[in-house]
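One structure is given below, represented as structure tokens, and several questions about it will come after.
The complex is shown incomplete by one protein chain, all other protein chains being positioned as in the whole.
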Amino acid sequence: MKEQLRMYKLLAAASLRSRMQYKFNFWFSTIMAAVINVVEFAMLAVILAKFGHIKGWSLEEAGYLYAVLTLSKAIYRTLASDVHHLEHYLVSGDLDNLLLRPIPILLGLMSQNVSFRIGEVLQGMTVLILCMRELFQHGQITWTAIPYTVVIVLSGALLLFAIGLLTASLGFWLTRIEELQTITEDAARTAVQYPVSIYPKWMQGMLLTAIPVAFANYVPSLYLLRGEGGIGLLIASPVVAACLFAAGLLLWRRGLMRYQSTGT
Amino acid sequence: MLFLTLARKTYRRNLQYRGAHMVHNLASAIFGFIYVSIWVGIGQSQSLGTYGLNGMISYVAFNQVSLWVVSFLTNGLGIEQSVRTGQIATDLMRPVHFFYQLMCREWGQIAYQLLYKSIPIYALYLLVLPLHVPSSMITFLWTAVALALAAYISICINYLIGAAALWTTESRWLYWVNYAFSMLLSGFLIPVEWLPGWLRVLSHASFYPFLHYIPSKLYLGLEDASSLLGSAGWCALLTGLCLFVTSRMRRKVEVHGG
């Protein structure tokens, strides 16, 4: 494990160096990602500033949900950016290059094309700090919320990674997964940027079971921000993330085996 | 006829991928559904002005449907790639005006997306949402005209974005800036009158409302056909700009000798 961490660091650093070769592109994608994020949030903020609340969720609360998820996503995509792009590796045959190396494939994939999502991190942190300050002043949260938030962000990152890994692994069978990823990763994540209670029951059910991305922010926030449920909701988040990740690793291994026996 | 030939080519090329596009439509429909849910969430406890709850649902859903006709065009009409590969020199020297060529191609793309993306999503929304359907044919007609003009405005904008590649080599950032602006200012998610003051002013001074806000309000019967004059005005202005830029592009390419 320690050895793998060291290797990840070395490989990630090298890949980051290569990204920096194109300084313009690097800064451009960083800034644009932040701008798009800001605009997305601004739309929610404009609506809530005008109408006060959405199903009882105030701007600060909705902002908290949004910011936590943004940070989780930034961490996931920084650590494992090319897991999301497995389709490209399968189509081009670049996966073979990784298979020739004496390192675990998943680790190799994670360390390719690393990009620090500075824009998203900055934007997420800003919104998070602003919202949490408001929530403090209203007495909705106390200092304990800070370590809890760290746990929520990290388990959210693991959860998003797990969903990404499960979807990518299906690529070993389906090859074409971009459309599927749009649903399981992008659409699902966009859905939980807003309080899940605004959706009809069937969709809430989907976000809690089929693609349980609601555990990344909504479920723990119910307890943390509004004192609903109990601390169990907070604990559920890392537990669900870990279980799903284990399932992801299992499917990944099966998929890789299939790749090696069929040569897709 | 050249227009039909070029348009049909793009249309046909897209047809090969329609299977994958159908899955993508599902994702796109879900996105629209998320936006609709936001307004349903708000509308349950508050009044939604002249729109009403059903009006807002229809407004947002219709915008999601029209996204594929007026917003998601070929990035910079593909000019950036053609600059990178050097193809641009040949295209510019063809006996047909460069803007006209690209515009024809893009209409094929739009026709495809209308048939295989917008209409399926619209049909789905008719089934699952209380979607407002205009009672008179004339409303449909004006909406169609508004969408066609909006698509044309979008073609012009993408042409200008693509053309910038000739001077900056990188024009992708402009595409994203346009995307960000259009989300906020076109009334895609929030009707323009509900934007905070300065954003409202900015929006009204731009062509963005004619992309989503005006077509959707026409569809809902909340706007009359006279607003199409604004669309037409922007179309004329942007056409002039595109023609001017093309002549500049020619000179630029000639100087560089391709």
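Going in written order, the chains are labelled A and B, and every chain counts its residues from 1.
Following the convention adopted for this analysis, a residue touches a chain if its C-beta (ideal position, glycine included) is under 8 Å from a C-beta of that chain, and two chains touch if they have at least 3 such contacts.
Basically, contacts and distances are computed from a predicted model.
Protein name for the hidden chain, per its UniProt entry and selected from "histidine kinase", "Gluconate 2-dehydrogenase gamma chain", "ATP-binding cassette domain-containing protein" or "Roadblock/LC7 domain-containing protein": "ATP-binding cassette domain-containing protein". For the chain missing from the display, the contacting residue among A:G52, A:G93, A:P200 or A:G230 is A:G93, taking the whole complex into account. Between the chain not shown and the residues A:M7, A:A45 or A:A242, the one that touches is A:M7.
Touching the missing chain, out of A:V39, A:L79, A:I103 or A:A145, is residue A:I103.
In the full complex, the hidden chain is touched by chain A at residues 7, 10-11, 14-15, 17-19, 21-22, 93, 96-97, 99-104, 108, 257, 260-263.
Rule of thumb we're sticking to: only the chains that are shown with their structure count from here on.
For the pair chain A and chain B, the distance between C-alpha centroids works out to 30 Å. Taken in their complex, chain B has these residues touching chain A: 20, 23-24, 26-27, 30-31, 33-34, 37-38, 40-42, 44-46, 170, 172-173, 176-177, 179-180, 183-184, 189-190, 194-196, 199.
Across the interface of their complex, chain B is touched by residues 24-25, 28, 32, 35-36, 39-40, 42-44, 46-47, 49-55, 176, 178-180, 182-183, 186-187, 190-191, 194-195, 197-200, 203 of chain A.
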